[in-house]
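Notes follow the structure.
Excluded from the complex is one protein chain; the other protein chains are retained at their positions.
Order as written gives the chain letters A, B and C; numbering starts at 1 within each chain.
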Amino acid sequence: MATNGDLGDLTERVRAFAVERSWEQFHTPKNLSMALAGEVGELLAELQWLTPEQSLAVMEDPELGPRVRAEIGDVMIYLTRLADVLDIDLAEAARDKLADSARRYTVEAAHGSAAKIRP
Amino acid sequence: MATNGDLGDLTERVRAFAVERSWEQFHTPKNLSMALAGEVGELLAELQWLTPEQSLAVMEDPELGPRVRAEIGDVMIYLTRLADVLDIDLAEAARDKLADSARRYTVEAAHGSAAKIRP
Amino acid sequence: MATNGDLGDLTERVRAFAVERSWEQFHTPKNLSMALAGEVGELLAELQWLTPEQSLAVMEDPELGPRVRAEIGDVMIYLTRLADVLDIDLAEAARDKLADSARRYTVEAAHGSAAKIRP
Partner (left out) sequence: MATNGDLGDLTERVRAFAVERSWEQFHTPKNLSMALAGEVGELLAELQWLTPEQSLAVMEDPELGPRVRAEIGDVMIYLTRLADVLDIDLAEAARDKLADSARRYTVEAAHGSAAKIRP
């Protein structure tokens, strides 16, 4: 699904990339969800031995920073492609889920509580 | 990082959601990458026993469809928050990675080849 | 935790491997769970574009087969290390969960039903 703005533009670029290579045949939601998980796994591998504090400064590292950015780019590419194949508007799905979470985790109840973080 | 358009708007909504609940303290890149992986795991769980063909029709299922959409919303929320904390422009990172992949997987070489699919 | 049999032996080998390299400092449950997820991501990447039927024959492929076996070895290494650090007996934890699942998914109710598969 093409949306307006930067997400719509990205959706069209990723789709064109797949179509030009005749990869639509492989891009079922099942396969794309596995590819998405694979890329998230690569992202975790970059951060796994860092402390939470070190992870906050990871973009300042001349080696790790670009690698983390590239992995996040990969994750976004597959998420965009998956949403396109399922005809889901990514931003809208996220906004709807956020509104749902806002009802479940009110500001009062959730304030500062780690146990309640499930946006 | 706030970007223009729908991604910028979503980034600000997700940030406000966290700030209002004083959750910034938990939102290190390391923690957020784990939360992202957790949500991707929930997405996989919805698709794991479907055939690739069944997964293509998942949005037509009145029970599974909304669940898949909600999981994708969750994944997008954490990815947006992670990018915000790292000051990465999600759409730009994806476009850059796509351009890089276009150089590595030319249309001629990659046409229809599953082994070469690594966008 | 060392158990008897092949799991106990493996637990000790993996522990010695870490101790010899002074890696205990990095092997917190949080870090190890990320490493585990990273290796599972690599496993998914080997299988993502295969059909379920192709995945059944993956060990016959002279290139893919050894790669899949190596990824499964990596997953098992990190899972064993994680259980050791948490003092959990892997086989016992699995048997207990299986007994729990047997109560929740009786043979009669679950027979052949994909929707109910959550062992």
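The rule we apply is simple: a contact is a pair of C-beta atoms (placed from the backbone, for glycine too) under 8 Å apart; a residue touches a chain by one contact, two chains touch by 3 or more.
Keep in mind the model is a prediction, meaning the values are calculated, not measured.
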{"item": "Hidden partner interface residues of subunit C, rising order", "value": "3-10, 13-14, 17-18, 20-23, 25-26, 28-31, 33-34, 36-37, 40-41, 43-44, 47, 50-53, 55-56, 58-59, 68-70, 72-83, 85-88, 90-91, 93-98, 100-102, 105, 107, 110-112, 114, 117, 119"}
{"item": "Hidden partner chain, residues of subunit B it touches", "value": "26, 31, 34-35, 37-42, 44-45, 47-49"}
{"item": "Touching residues on subunit A - with respect to the absent chain", "value": "30, 33-34, 37, 49-52, 114-115, 117"}
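Definition applied: only the chains that are shown with their structure count from here on.
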{"item": "For subunit A paired with subunit C, centre-to-centre distance based on mean C-alpha positions, whole Å", "value": "25"}
{"item": "Euclidean distance of C-alpha centroids - subunit A vs subunit B, Å", "value": "2"}
{"item": "Shared-contact residues (touching 2 or more other chains) in subunit B", "value": "30, 33-34, 37, 50-52, 114, 117"}
